[in-house]
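Shown here: the complex without one of its protein chains, the others still in place.
Up next is chain A:
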Amino acid sequence: MTTKYIGKPASRVDGLEKVTGKARYSADFKVEGLTYGFIVSSSIAKGKITSIDSSRALALEGVLQVFTHENVRNLPWFKLRYTDMDAPSGTPFRPFYDNTIRFSMQPVALVIAETFELARYASSLIKVEYDKETYTTSLYKNLSKSFKAPKGKIGYVPPKSRGNADAAYQDAAFKIQAEYKHSAEHHNPMELFSTTAIWDNEKLTVYDKTQGVSNCQFYIGNIFGLAYKDVRIISPYVGGAFGSGLRPQHQLFMAVLAALELKRPVKVGLTRQQMFSFGHRPATLQKLALSASPEGTLESVRHEAYSETSQFENYTEVIVNWSATMYACENVELKYELVKLDTFTPLDMRAPGAVTGVHAMESAMDELAFELKMDPLIFRLKNYTDEDQVNEKPFSSKELVACYREGAEKFGWAARNVEPRSMRDGKNLVGWGVATAAWDANQMPSRAKALLSIDGKLVVSSGTSDIGTGTYTIMTQIAAEILGIAIENVTFKLGDTNLPLAPLEGGSWTAASVGSAVKTVCEDVRKILLKHAVKTKASPFYQYDSTKLQIDSGEIFDPNDSSKGVSVTEIMRLAGVNSIEETSTSGPNPLVGRKYTMNSHAAVFAEVKVDEDLGTVDVTRVVCAVAAGKILNPKTARSQILGGVVWGISKALEEESKLDHQYGRFMNHNLSEYHVPVNKDINDIEVIFVEEKDDVVNPLGVKGVGEIGIIGVAGAIANAVFHATGVRVRNLPITMDKVLQIAEDDRNQVAV
């Protein structure tokens, strides 16, 4: 099918607004009479507040109120009233509910003042006294208290084992066993969380940073006893979120509480430090044991993961399951357990679970390939499968072999010597590594509305969000394509609860979900237009067979008869309609889901140069070959993969939330000490989208590209570091002290 917009590298439709500063993020909305809030965070991780003295703060002129658990009343006691659409099982955190401290940096007071500066100053005058209790924040020291991860969270599927992995392992000719450790990580989007709440005595309007306006509406409505229709959440732009916006954050509750109580508009934002006071990617310990026959057939996979959660909720993510579907193997034993710690509940973070589990699995695959003296890419190809052995279903499409082939060719993989330390560039040891990645290609029910006006302008809308991924752009492309009008005449709106309901913006499902709804609604409008074309007497196509007609550039025509034509606007005028408005729903086809497993895939190739004396690692090249169905916009999609690869480099080499167990507190809570890559850390990244045709996954044939780009990167880099140095660093991030084996804790680093 030739297309005009879909599949074309359109530039972002919101690009101009963003680069000119016109795009307004949640903290940018100005309101008459605005007041400002500042949150006081707890200094301890567990215990009771024995007293809060706000008198010095309240004595300042311009300080309106200090909210604490002592004066906040009338909140619902029923814990489920605090739940949200992304909440795991358990008891959601209830701010200001009682004097109990459950995690370090828990909000304990909220100062509201006439200016931000005053609120911040006043916050420093509040004296909070605590009765400390002993707390525990070490995952590794509490492994004996692990328990089986319960169900209950969106996106979580309990792992399923098959065969007898232990027996196969015992008998196997080649085997490896290894432990991998990951520290916690925080999302740290550039934009801080901020909420502005305005209460007009009947309705509440809230500007918030979120990945799901309806989730915030649901949360606020339930807690404050407001009808959903009286709560409007607006969030047109999000300056990055990566999952942190999937759950309502502290400032939303705070701003609404204060606005309702004080009857003044209130803005509350989190500081960068307070961005470490909510969910994070959990710290994990993973144990893997793999075995293979002398020919390189994978005979057993055993993958155990121990992950932290809070005392009050059971955060779960799919860590180990990927190890059961990525390769053919008869014997797979999976185990996934949680350990409760006195920290906040972890939270989905870009490719939750997969980033962690696939790094370990792909490193283990490399370790086994090395035992076998087999090229790690050949080893992967040897154990390739077209069947999802867990669910005994074929994949709807899986062009992973093409990813391996095209990626390897671009990278020059064929020239690789299997021996570690076999390549050198001056003082640097050079290494090449490969890893596979997989992610779900889900679709969620979504609604979209289309309004075509007599001036030929189309407004399509859905209450989804654009966290910087390009949602505005691809939805505009889809609408223009399906209806057949010029892209300049299409506007897409999102981020408002007044718009049709859309799912949370996560899981890489927005393109498929909202895109399908946009497609459906535009098809509906198109049908109506064509109906007018054949039913309106004055139309050149009166009594025509509408199925013979097409629309392009706003013109209705018959491709087999160029003598006639009429514009969309003219047909509306002739038919006497001023506008056409339709709302449609689109959802996954359950029959397809029953028959097929739907995943996106990628192959990642990485080159590292490791300074032999200093142990520093430079990722000089990455090739990421992706099979993700139809690529709606190669430009925005490429950016998604680039961002994923950059984050993968970060995960492999730099990123780590440092938790001090004396305080139960993350200590590197600023962007100077919480390291993510700088420009200089990033070299060549090559993105390949392989052809992948998938007619069953959804009507658009798309699988989503938001997460697949990050998943394989840490594994590929860790494997490349081993290839360069002969040292297997299994604890991320891979820092120079671990590479040089001079780190305090390098028991797990094994050199050949």
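Observations on the model:
The definition used in the following text is that a contact is a pair of C-beta atoms (placed from the backbone, for glycine too) under 8 Å apart; a residue touches a chain by one contact, two chains touch by 3 or more; residues count from 1.
Simple rule for what comes next: contacts and distances are computed from a predicted model.
The complex appears with one chain absent; UniProt names that chain "Xanthine dehydrogenase family protein subunit M" among the candidates "Iron-sulfur cluster assembly ATPase protein SufC", "Alpha-D-ribose 1-methylphosphonate 5-phosphate C-P lyase", "ABC transporter permease" or "Xanthine dehydrogenase family protein subunit M". From the options A:Leu58, A:Val577, A:Leu642 or A:Met667, the residue with contact to the unseen chain in the full assembly is A:Met667.
Touching the omitted chain from chain A are residues 41, 43-44, 104, 117, 120-121, 124, 273, 613-616, 618, 653-654, 658, 660, 662-663, 665, 667-670, 672-673, 675, 677-681, 735-737, 740, 742-744.
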